[in-house]
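Left out: one protein chain. Kept in place: all the others.
Labels for the chains are A and B, by order of writing; each one numbers its residues from 1.
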């Protein structure tokens, strides 16, 4: 990769202000940048950091002037930066190859241009699509299907019968399709309920390190297209997460709960079973959503038990004033005593 | 597997109402069922789903009538379904075999009918009982003992000296017997306290994906018979979890805490160190139990810090009425002002 600022601007359909011949060989933050690194600024707050950077080329909001820099203006500098990076420094996919230590069942069907790393196990009946990358120590259980251009980092486990769409990225240690947590108590012990359903993951999903997503019990657990799931998240059996939803780290979603499209869930949120978060709902970090609760379209909830953000704030403000309230009651009581 | 409804009823010690010759080849939910799938209904709430199902044979509560279905009545349809599934569609244990890539120390003792998958490492002094299944990438540290009919899914790690009973099932990514988190601060740094104890796991325990259970420091961490632990749970050093207790996902149990028998712990609960939950105690999801706290036999607690459920509800109700209470105080103050 080596391009000029002018070439980049042209690719982005944008224009340069300043010297367009500056060479770009990398990307960086303002502080760590060298002269040929591209940087961006999404708010005038960062003007000083950017001005003092060694970087010579900056993507900035329209209307920004910075002395001695070549600037490329955008109405969304961060997004423009992302697009620039994809062009300047695209992620290096390893060349197609199957490592001789990979154990691939005779019945598995792999596209000719996949990468399969060392010590991978792919069981019978699996399919892996074009350009997909399966790194070291991945385990792909029987009858699983992985689409095109997927990327499984080292040490991802798929139980039998998982289906992944295209361009799905899964980070190390994630476990997909494990048994759900379902028991029937009877005759003095817990009986394991069958966990015989499946797991379907749509296109463009990303799943974080050490996250666990259980297969359905008799249904299918579904992660729809474009969903982004952070590290150490727990997704229970029969859950549906709607398209383009975002789930931050260490959140847990219990069995049979449903998230609509474009739902945002903060970190360490607990969603009990059979909940429904409608499209565009937002659950703040550490919120606790009790069994069967419905969060309406676009509603923002907070706290445990989760309630609308404004109500949470109001209650918290009242709680903070309780000492004062008690004092006011004491004053009234004293006046009353005096009056009697 | 192919049985008739009549054969199934006979196996269950039950009776059919309807055509007993219906062939059963699988299990399902009402919506996903085909004509030869067995389904169940545990509440009249689901009558419509069940009536509309393509399934022809249903396990139902006594006294239920459903047109055009063969029914098998039970006083616990869900449990009867579980038993039916175990007979109709028992989990397929892989045939006994040791994969040539498994590295098994010369000193290890394996029953002749075990299954050991590819790329398994079993260190010296280990014992593995009859019919146990050790899937790919499992690591069994030296001197560990695994009983009969256990099932370790791919990528389970046992540190040295772990003891598992019979019929223990461990899901992918679980780490058993790791070092506890114990340090002594002195001379300006943290000194690691020895984590030299053991881990004992009883019969019929199930442990979820990516769960971590630490060995004892100088004691033994104990998970008693029949305990069920969900995904991403943390169990600290020297903890005891009593028989048939159930611990939901992402809960953490700190060092030296003790759970009695039949304790139920919801998801994301935090139990600090040296707590005691007596037999049958229940901790609701996200509860926080402070250091040294005792939860009495059968008590249900909620919230952080954990308190009895009724008290939690009462406090929350009061909290919700605080705005109103403040208003009432303001009214009293206004009357007082007027009176003066």
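Some observations on this one:
Heads up, the rule we're going with is that a residue touches a chain if its C-beta (ideal position, glycine included) is under 8 Å from a C-beta of that chain, and two chains touch if they have at least 3 such contacts.
What you are looking at is a predicted structure, and each value in this text was computed from that prediction instead of being measured.
Only one residue in the set A:47, A:66 or A:136 touches the chain that does not appear here, and it is A:136. Remark: the omitted chain is touched by one listed residue; of A:4, A:28 or A:105 this is A:28. Interface note: of A:78, A:109 or A:296, the residue touching the hidden chain in the full complex is A:78. In the full complex, chain A contacts the hidden chain through residues 27-29, 31-32, 76, 78-79, 82-83, 85, 89, 101, 117-119, 135-137, 153-155, 171-173, 204, 206, 208-210, 226, 228, 230-232, 244, 246, 248-250, 267-268, 285-286, 303, 316, 319-320, 322-323, 325-326, 329, 332-333, 336. By the touch criterion stated above, the residues of chain B touching the omitted chain are 103, 119, 121, 137, 139, 141, 155, 157, 159, 173, 175, 178-179, 181, 183-184, 186-194, 196-197, 210-212, 214, 218-219, 232, 234, 236, 250, 252, 254, 268, 270, 272, 288, 290, 304-305, 314-315, 318-319, 321-322, 325, 328-329, 332, 335.
Just so we're on the same page, only the chains that are shown with their structure count from here on.
The centroid of the Cα atoms in chain A and the matching centroid in chain B are 26 Å apart.
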